[in-house]
Each structure stands twice: as C-alpha cells, then as structure tokens.
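Note that one protein chain of the assembly has been removed; the remaining protein chains are unaltered in position.
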C-alpha cells in the first residue's frame, strides 16, 4: 500500500489525483488486477468522473450543498454533519482496473479526492492487487 | 479484464447485466476472489439492487430526477450536468464476491448499468482478481 499526502485549500473542493495514482501503480509492478484508492477520513471521499471541464465537479459540489445544507438541525456538535453526510453519499474509495501495468480509466474519467471539510492535510491510500512482478 | 458492449435506448435506464458478468467470471477461471464491474464513462454508473420487480429501479430513476433536476442552473454547458451528478452519487463500479468459480449475489440482487445520458453505445469492464486456474 502506498500512502500519499495532499493539502486542500477550501472547505469543499475536488482535487484530481489521477497522475499520483498512476505513478503508485507503475511502482507496484502489478500488471493485471485492480487498484483501490481509499480516503482514511470521515469528511472527504473518492469519486471518479469528468476531469476535462472543471465545471462538472463544481456543479457537483454546488448541488451537494443543496442536497445536504450546512445547517439542518443536526445532533453532531462539530458543525460538520453535512460534511460527514456528503462523504457517506460519495463513498470512501474507488476501485479501478489495472491492465498492462497501467491504471485503466475511460477517456473522460479522472479520480478525485473530494474535500468536504477543509482546508486540511489529507492522506490517500492506494492498494494494488493482482498479478505481476514483485 | 473482459470488455462488454451494450446499447442503451432511453435517456435514463437501468439495464440488468448480471448474466453477462456471470459468463465473464466463468471464462476467467478464478475460483475464489472478487469481481469489479466498472463503467468507463462519466454519465452512467453501476448499481446492485433488486432485479425481480422492475418497479424498484424505475422508482429509483424517478426519484433521482427529483433529487437532481435536469435544469438547476449548472455551469457545465452540455446540458447533462444532472447526468454527471447522478453518476457520481451511484458510483462507477461494483465489487462482488466470487465463490466456487461463480458470481455470488444475494437472492434478490442483480447488477445494473444505470444510464443517465442515453441512448448511447456503452462499455463495461469486468476485472476479476483472486485464486484459481489460469
């Protein structure tokens, strides 16, 4: 498992981590299998979607604010219940195929770390399973 | 990794792909492990839910239209921001156990490709990891 670090700069933000995941896979030596990108946090999430037009992920973050308003009579006292709920809806990980030693995504897909309670220092864990040289 | 093709026929549609995934696993020779079904697209998603009463997935698609209206002041200019957001909420993949060489689902579960911006030609990638003959 490879551990990556990144720093977010806003309360809500989608950061493209595709290239960093690609490098972790290349270093693993796995040729055929899958890669799981996992966020070890409770107020951020991992998503896969369009990386070419940044408006797509901005529309997504804006719409999540409508679905889960920041103040909605929550019990949890830290003022970030909305962040937890958004993270629960998106999910803590993405599992993506590896073929011929490389991360294999669709033409328009990127992998994003979705921050819902930043800015913070965050970690990403990349687990690779399959067959290849070790 | 096995690549499957399918054609969707409506803008929003849930297509049961369970049998095609079962066949891909049988051909892989893997006996014990997991199977990841991955949609290499940004406006469709993979879901696992009830396959017996088609009303369940229709209720789901209808309710997604209420949660993410087609016109909601989005920035992305292609008119399908709702499709991207729905795909982000459902997710691009499902990972399902394989036991005794077969896809192992609950009694009422099927695997669906959820189209949110069709009709289109779509691909599905099936990655199998685990142990068995090769």
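Every chain is named by a letter (A and B) in the order it is written, and numbering of its residues begins at 1.
Note that in this section a residue touches a chain if its C-beta (ideal position, glycine included) is under 8 Å from a C-beta of that chain, and two chains touch if they have at least 3 such contacts.
Keep in mind that this is a model prediction, so the values were computed, not measured.
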Item to complete: Touching the absent chain in the whole complex: find that residue among A:6, A:55 or A:89.
Response: A:89
Worksheet item: Which residues does chain B use to touch the chain missing from this display?
Response: 32-34, 47-50, 53, 55-56, 58-60, 63, 66-67, 89-91, 94-99, 104-109, 129-130
Discussion item. Need a quick check: the contact residues on chain A for the chain that isn't drawn.
Written reply: 1, 36, 38-42, 67-68, 72, 74-77, 81, 84-85, 87-89, 91-93, 95, 123, 125, 127, 129
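The working rule: only the chains that are shown with their structure count from here on.
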Practice prompt. For the sequence-identical pair chain A and chain B, determine the rotation angle of the Cα superposition and round it to the nearest 5 degrees.
Written response: 120
Discussion item. Taking the mean of the C-alpha atoms as each chain's centre, how many Å separate chain A from chain B?
Written reply: 19
